[in-house]
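With one protein chain withheld, the remaining protein chains of the complex are depicted in position.
== chain A ==
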Amino acid sequence: MTSTRYVSLLGLGFGDCGKGRFTDFLCDAWGAHTVVRFNGGAQAGHNVVLADGRHHTFSQFGAGSFHAGVATVLASPVVVHPTALRVEAEVLQRAGVPDAFARLFIDARCRVTTPFHQAAGRLREWSRGAAAHGSCGVGVGETVRQALAVPETTLHYGDLVHATRTLDKLEAVRVALHREFANAAASSADAAQELAALADASLAQRWLDAVQPCLRQSPPASADAIGERLALPGTVLFEGAQGVLLDEWRGFHPHTTWSTVSAAAVEAVLRDAGIAAPVQHLGVLRSHLTRHGAGPLPTHDHRLDARLAEPHNADEGWQGAFRRGHPDAVLLRYALAAAGPLDGLLASHLDAVAHADLRWCAGYRGADGRTLSSLPLSDAPDLDHQHALTRLLEGAQPLYEPNPVASAADWVRRAEALSGLPVRFGAFGPVREAVRARDLLC
């Protein structure tokens, strides 16, 4: 018997659907004491804007951090970037959150990314040229890749307190990656810099030195300590990173991220903490689809790019151009199937409906001329299947409904009909005050 309520927020798009603002909102509305990050790593970018104008792009700290006393748990599948935590903590401090580290619990089993992973990840992405997968250039994917390929060299957050063990692992990683890229020609000054990082035998010690303040302020937490935190009475929010359409197994390969976005992933973390309580799963989506970087987006419309402002997502940098597309019933159905059973929806950017001239895409006409309204979900993880879906989407012509979405209420009714789920809350702007409950949406 537990008096704790567990709620997850799972993105149903390609990301940027508003998980940050809803986490912030629900911390307030439901008095959550803990926000759990259960997937992904430092490549998350969850924006929270406060009514007083303060703004923070949450990367590793939970998006509830503006609320005093709300803790963040980085649970075990998360890839931790300790030095980025330091930078983010400084930025948060300037935004008026001085004690972020004091409220942070990092599972000792979390994998850790290092400058070598980042360097290798970038070199790998550059070497793909025009076939780039899309990357944030942070090293998360490389960290997971290496943990799968050479598990014995995987660096865990708990290792970091043992300097010698850490340095041995780091050196093994560095030497292996340096050897792998030894014959790579530096295609640019940036690439030369990454190659130099792999060649630098002194970098590991410097990195470990830089990690120390993070370790001191958030020492590795045992599974028991995490379990105790999650069992505290009140509300615990599981803040998903990325979106299910980027999921490593369900997304459109190879334009995915090494992160599992599903109800099952949330429940696995809770069971791992020794808690067998039910979780209320909420799917988060925008009124329209967006995508950052490479990969298919069948309903992409340049006119929407011009019409819909995006203050917190620049086209520059690693992730590439930010694209906007019409709401897509095919992808929504697929996302719902991939995410697992949900209890409701949270919808952001409903204010965009009024002026964007959005149209629902009801189906696609494929390259072979046939039409389809859903995508098949594979029974088991199968990257060939996912790759086939990618090709299908790249050749798909969206078939739009004749009339544009007339209003936010119209959008909500349509989304509910498509999903069979209630839209629990809808956001009409970036701040938590712009979130409305169901009975005020229609």
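Methods note: a contact is a pair of C-beta atoms (placed from the backbone, for glycine too) under 8 Å apart; a residue touches a chain by one contact, two chains touch by 3 or more; residues count from 1.
By our rule, contacts and distances are computed from a predicted model.
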Checklist entry - According to its UniProt entry, is the unseen chain "VWA domain-containing protein", "2Fe-2S ferredoxin", "Tryptophan synthase alpha chain" or "Iron-sulfur cluster-binding protein CooF"? => result "VWA domain-containing protein"
Next on the checklist: For the chain left out of this view, which of A:Ser8, A:Thr34 or A:Ser59 touches it?
Outcome noted: A:Ser59
Item to check | Residue, one of A:Thr4, A:Thr83, A:Gln217 or A:Ser374, that touches the chain absent here | outcome: A:Thr83
Checklist entry - Of the listed residues A:Ser8, A:Thr23, A:Ser76 or A:Thr257, which contacts the missing chain in the full complex? => result A:Thr257
Checklist outcome for this item: Contacting the left-out chain: of A:Cys27, A:Leu104 or A:Leu203, that is A:Leu203
Next on the checklist: Of the residues A:Gln43, A:Ser76 or A:Ser287, I need the one that contacts the missing chain.
Outcome noted: A:Gln43
Checklist entry - Who touches the missing chain here, A:Gln118, A:Gln146 or A:Ser348? => result A:Gln118
Next on the checklist: Suppose we count only contacts with the excluded chain; which residues of chain A make the list?
Outcome noted: 11, 14-16, 42-45, 57, 59-60, 81, 83-88, 90-91, 113, 115, 118, 134, 136-139, 189, 193, 196-197, 200, 203, 206-207, 209-210, 213, 241-243, 246, 257, 292-293, 312-314, 316-320, 322
